[in-house]
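As you look at this complex, bear in mind that one protein chain is not there, while each of the others sits in place.
Letters A and B mark the chains in the order given here, with residues in each chain numbered from 1 onward.
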Amino acid sequence: MTIDHRTLLASRRGVLAGSAAGVAVHSASPAFAASSSQKADADPTAKVSLKVNGTDHALDVDTRTTLLDLLREHLKLAGTKKGCDHGQCGACTVMVNGERINSCLSFAVMHEGDEVTTIEGLGTPDDLHPLQDAFIEHDGYQCGYCTPGQICSAVAMLQEIRSGIPSHVQDDITEDPSVTELEMRERMSGNICRCGAYSNIAEALAEFAGETA
Amino acid sequence: MRPFTYERAGSPAEAAAAAIRMQGARFIAGGTNLIDLMKIEVETPAHLIDVNGLGLDSIEGTQDGGLRIGALVSNADLSADKRVRRDYGVLTRAIVAGASGQLRNKATTGGNLLQRTRCPYFYDTNQPCNKRKPGSGCGAIGGFSRQLGIVGVSDKCIATYPGDMAVALRVLDAKVETVKPDGTTRTIPIGEFHRLWGDTPHIETALETGELITAVILPPPLGGRHFYHKVRDRRSYAFALVSIAAVIQQDGSGRVAVGGIAPKPWRVPAADAALPDAAAAARALTAGATPTEDNRFKIALVERTLAGVLAEARGEGATS
Partner (left out) sequence: MKFDTPAGTNPIDQGKVVGRPTPRIDGKFKTTGTAPYAYERHDVAPNQAYGYILGASIAKGTITSIDTAEAEAANGVIGIVSTLDHKPVPLGPMNTANLFGGGEVQHYHQAIAMVVAESFEQARAAAHLIRVDYARGEGSFDLKRAAPSAEPVEDSEKRQGDFEAAFGNAPVTLDATYTTPDESHAMMEPFATIAAWEGDKLTVWTSNQMIQWNKRDLAKALDMPIEKVRVDSPYIGGGFGAKLFLRADAVVAALGAKQVGRPVKLSMQRPLTFNNSTHRAATIQRIRFGAGEDGKLTAIAHESTSGNLPGGGPESAINQTELLYAGENRLTAMRLAILNLPEGNAMRAPGEASGLMALEIAMDEMAEKLGMDPVAFRKANDTQVDPMNPERPFSKRKMIECLDRGAREFGWERRNPQPGRNREGRWLVGHGMAVGFRNNLLMKSGARVRLSGDGIVTVETDMTDIGTGTYTILAQTAAEMMGLPIERIRVELGDSDYPISAGSGGQWGANNSTSGVYAACVKLREQVAQSLGFNSDEVEFADGQVRAGERSFPLGHAAAENDLTAEDSIEYGNLDKQFQQSTFAGHFVELAVDAYTGEAHLRRMLAVCEAGRILNPISARSQVIGAMTMGAGAALMEHLVVDKRFGFFVNHDLAGYEVPVHADIPHQEVIFLEETDPVSSPMKAKGVGELGLCGVSAAIANALYNATGARVRDYPITLDKYLDRLPAVA
């Protein structure tokens, strides 16, 4: 039995109390785009071949598998984090063909032939990437959960500045952007750090960007 | 997320044809909004047609001096195009005011036009929503509506179109080029692309079933100074409370469109005509407004943000 939300809304609290038998069905019916409810023997899969941190992988995966879950659950590359799974935090940031994306909002099967770089591909505990070094030096993290995403994002972000991708904080968008603290803060805003390490991350980025400029 | 089958389409016409052949099919390009909504089963496609291989990813000049933007050009690439930055600055400014660098790398020109509302009741499948489930009621009316619409809304739905890019396209009088499943093409003026909710808030655009956006056409450059001021609660990575897209000429005349207040980018001829009078233009833009207690402030915010833009156009202080 499906709840009649119009009645509910019209009735508000008073009437709701009177109708103690109000019921709700959890699952939503789609507004449109009729769904196929036919029960297959197995869930649909598709083949995908991609390169992750220089290693080739050929997989046959559930079409619903995101790039993020492919990395974390199938390839056991758990450095890429799932913070929200909805493109609202940036913890899952990886580079695909050199560009940063939210790997939670991308199906694995859509990455045929792509080259993916994750945090594991940037450096290791014994052979740190210079930006990883800078994060340690400037304490650009606390709990560490957003950190791989911050670092992957930052590496690609600096490349975006060099490539001339404009940003919201540029005074003159016809000019090429430059590596300033304001620019970097704006461009890193898709990576949330609830521990609030932003000020230190900015310092780590300034040092790294200065060195690599 | 419900199971779905997946195919990569070879041509725009083929993609459109596949879309009506397969029941419950949807196109997927960047996927940043669709996948988000599939995870919570607001969207439940049974079949996805990946259109990323269609080659609609270039920006070319048109014969009349405008630009033809392929539907698959990413937000990042569109914002960075030298011609766009020089001649259609409002478009670049709008795009880079939206989302995050990561999302702009994935989001496409066509997909962004189809971005669905951020109304929290639309996103929560336990709640009534006429857009998600026609006839179920509107949770936002009488609920939390601070982000939602004040003009062009209906008693069935007060959601807003949440994007930024389309607000700039509206001020530029862009056109949307499509191909239908039967192979025919058409162009839809941006002002007619998004629909007002009326009694059918689940119908959001002029697109027909299986119709695929192939390009966005920009008319020849307007000249003037280009502005996009997006007001939000945090400085980045947030949806607009109100945004103003404007192209202002030397003499103070110009065009203005508003985001964050209506089911579509909001443009009113009388407002353009009233420029450079911010108060009069804002009155025209918010005429007939039906705000809630939560979002009544948007009426004043439209005027104040527009006044700020016009002040900047007069050279009275930068916005950043």
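Just a few scattered comments:
Everything below uses one rule, namely that contacts are C-beta pairs under 8 Å (C-beta built on N, C-alpha and C of every residue); 3 or more make two chains touch, one makes a residue touch a chain.
Computed from a prediction, not measured in an experiment: that's the story for all the values here.
Looking at the complex as a whole, the chain kept out of the display touches A, B.
On the side of chain A, the interface with the absent chain consists of residues 1, 9, 12-13, 16-17, 19-28, 39-40, 42-43, 62, 64-65, 69, 72-73, 76-86, 88-89, 91, 118-120, 122-126, 128, 132, 135-137, 139, 141-148, 151, 169, 181, 184-186, 188-202, using the contact rule stated above. Contacts to the hidden chain, counted on chain B, fall at residues 1-3, 39-41, 118, 120-121, 123-124, 126-127, 139, 142-144, 146, 229, 231-239, 241, 278-279, 297, 300-301, 303-305, 307-308, 311, 316-319.
Going forward, only the chains that are shown with their structure count from here on.
As a whole-number value, the distance joining the C-alpha centres of chain A and chain B reads 22 Å.
On the chain B side of its complex with chain A, the touching residues are 1-6, 8, 23-24, 26, 28, 31-32, 35-36, 38-39, 41-48, 50, 52, 76, 79-80, 82, 85-86, 89, 92-93, 96-97, 99-103, 105-106, 125-128, 131-139, 141-142, 202, 235-237, 318, 320. Residues of chain A touching chain B in their complex: 5-6, 8-9, 12, 24, 26-36, 40, 43-44, 46, 62-64, 66, 85-87, 90, 93, 99-102, 104-107, 109-110, 112, 153, 156-157, 160, 163-169, 171, 173-174, 186-192.
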